[in-house]
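Omission of a single protein chain aside, the complex is shown with its protein chains in their original locations.
For clarity, chains are labelled A and B in written order, and residue numbers in each chain start from 1.
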Amino acid sequence: MIKLAEKVVTWARTKSPWIIHFNTGACNACDIEIVAALTPRYDVERFGVVIKGTPRHADVLIASGPLTKQQNDRLVRIYEQMPAPKFVVAVGTCACSGGVFHDCYGVLGGINSAIPVSAYIPGCPASPEAIIDGVVKLLSSLDPKEEKAAK
Amino acid sequence: MGKVTIPIGPQHPALKEPESFAVTLDGEKIVSMVANLGYNHRGVEKACEGRTYTQALYLIERICGICSHTHSTCFIQAVEEIAALEVPKRGLYIRTIVAELERMHSHLLWLGVAGHEIGFDTLLMYSWRDREAVMDLLALLTGNRVHYGMNVLGGSKRDISPEQAKQILKVMDVLEERTKYYIQVATEEVTLIKRLAKVGTLSHDDAVKLGAVGPTARASNVDRDTRRDDPYAAYAEVPFKVITDGHNDVYGRTLVRVGELMESYKMVRHLVKNLPEGPIAVKAPRKVGPGEAVSRYEAPRGEDVHYVKANGTEKPERVKVRAPTLANVQAVAKMLENGYLADIPIVIAAIDPCFSCTDRTTFAVKNPDGKAAGFIDWKSLREYSIKWHKNNGVDFSKMRIKIK
Partner (left out) sequence: MNEQEILQKLSSKFPFLEGKGRVARARRIFCDVPNASFREVIDFTIKELGFSILTTMTGVDDGETLGFIYHFASNNGMMLNLKISAPKDNPVIKTVTDLFPSAEMYEREVEDLLGAKVEGLKPGRRYPLHETWPEGQHPLRKDWTYVKPAVSGK
């Protein structure tokens, strides 16, 4: 019984991940590309991706931007509010490592300085195609059938 | 109902940048608002002091992802002035073409964001689809959709080939038709007018006193545009109209931006058709200065000002950036005075906030009796706003003019 429930939940999560987006101090280029991924040209909604407003309903946290000191606590708070299992996608070079701002005094580094990251999507900015590619790769790594096939 | 303070932000899905506003309410009416800015503060100005001019150029470009060419050009203009470099005409024209393309993508982006804020998501989808035509052009000319890297100390990094020029002209024709349609919707669709008119009013005198810039100021009949008043790049050789409007509200700001889109198409056509022959850049020295310069640029959001001080080495002594949103932010509190809670999303979106440029500040709100009351996140505020206006007769599903 539990196995079945697990299977349903995983199916729901991989077929329709609910996403929350947070900008930790970016220049917004990646954020615009994330929104562009929703628009007709790229249309990430066909993958079942839905953007939610609150962390309590989200499966995946999409974070962009280098981690600034101000945003550190808030990012951790949002991550903690997400129910498990949860995944974090770092979009853009800045979110991966701090990027071009890595040695600026307001910046702590990439977002993995604060929370564990499941997938890194580099790029300055990460193009919508790269974002979709990254999200799809993350989802298929969650799907147990795919995992078996990969093994 | 007594006064309630509602902090909004800094995590909210609609406005893509982290900022926080605190609003004090009396029932549904806004009593006061303060902004806390600083969430995006990265320390770019200090970082520039430790980088060479070329390294600093790439860093400054990434201050903002929507107006990256703005900051890049504004900065490099100041350095070129100190180094007494004369950029060849063709280089200036290419810079200007990319500048106007950036203005186009920014205004189309704004149109979509504004639509999203008022619950008109169809507008978001259509305007961003049209925006992709500009993004494709920028990728064709520069190699990237954002952060074009088109500038180099002394001119432009890449040239425009005749095929690219033809493609630019083709896209201008397509976009002009689409924008004429958006203008029709903006000026004739009653639902849209009802939603945007008399919202976020800012009188001419207040706009001047509070230092508003760009379309926000021009919608209050403040006739200022850096491209005409303090020409830079190739603007002195391009005929164009400065679009002003007297509505003093969000509706006016919409009209100014679509009007500017139309002017931009004309300007790019003129620039491409009159592109002079010649080199695109001059050789630049590694060491610059000593000297200082102030450079101004009309970003899509308003006037951007860079101050650069050089000391004869290969690294700048001081770089100061004053982005347009910082100038407009002070006017927002005034615009919301006596407004409704339901108007906050569109009023803030209407100054086209680029908190990235402004160094990511947050707005704080003052509570008269010092107590914090409720908490509402941005998404809930936007949903509340859309529902509130629907109850007042704003229903985009009942539009006369169907968007296509």
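Definition applied: a residue touches a chain if its C-beta (ideal position, glycine included) is under 8 Å from a C-beta of that chain, and two chains touch if they have at least 3 such contacts.
Every value quoted in this text rests on a predicted model; they were computed, and no experiment measured them.
S.K.: For a quick check of understanding: of B:219, B:305, B:335 or B:348, which residue touches the chain that isn't displayed?
M.R.: Final answer for the missing-chain contact: B:305.
S.K.: Using the definition of touch stated at the top, determine which of B:178, B:195, B:224 or B:301 touches the missing chain.
M.R.: Checking the options B:178, B:195, B:224 or B:301, the one contacting the hidden chain is B:224.
S.K.: Decide which residue listed in A:19, A:36, A:75 or A:115 touches the omitted chain of the complex.
M.R.: In the full complex, the listed residue that touches the missing chain is A:115.
S.K.: Kindly note down the residues of chain A that lie in touch with the hidden chain.
M.R.: Considering the whole complex, chain A reaches the absent chain at 68-70, 102-106, 108-110, 112-116.
S.K.: Where does chain B touch the missing chain, residue by residue?
M.R.: 36-38, 41, 43, 45-46, 81, 209-211, 224, 226, 228-231, 292-294, 296, 303, 305, 307, 309, 317-318, 320, 322, 326-327, 329-330, 359-361, 364
In this section, only the chains that are shown with their structure count from here on.
S.K.: For the complex, which residues does chain A have touching chain B?
M.R.: Touch residues, chain A against chain B: 20-33, 35-36, 39-41, 51-54, 65-66, 68, 70-71, 74, 78, 99-101, 103-107, 124-125, 127.
S.K.: For the complex, which residues does chain B have touching chain A?
M.R.: 10-13, 16-18, 38-44, 46-47, 50, 58-59, 62-66, 68, 109, 112, 124-125, 128-129, 132, 135, 145-147, 354, 356, 360, 362, 377-380
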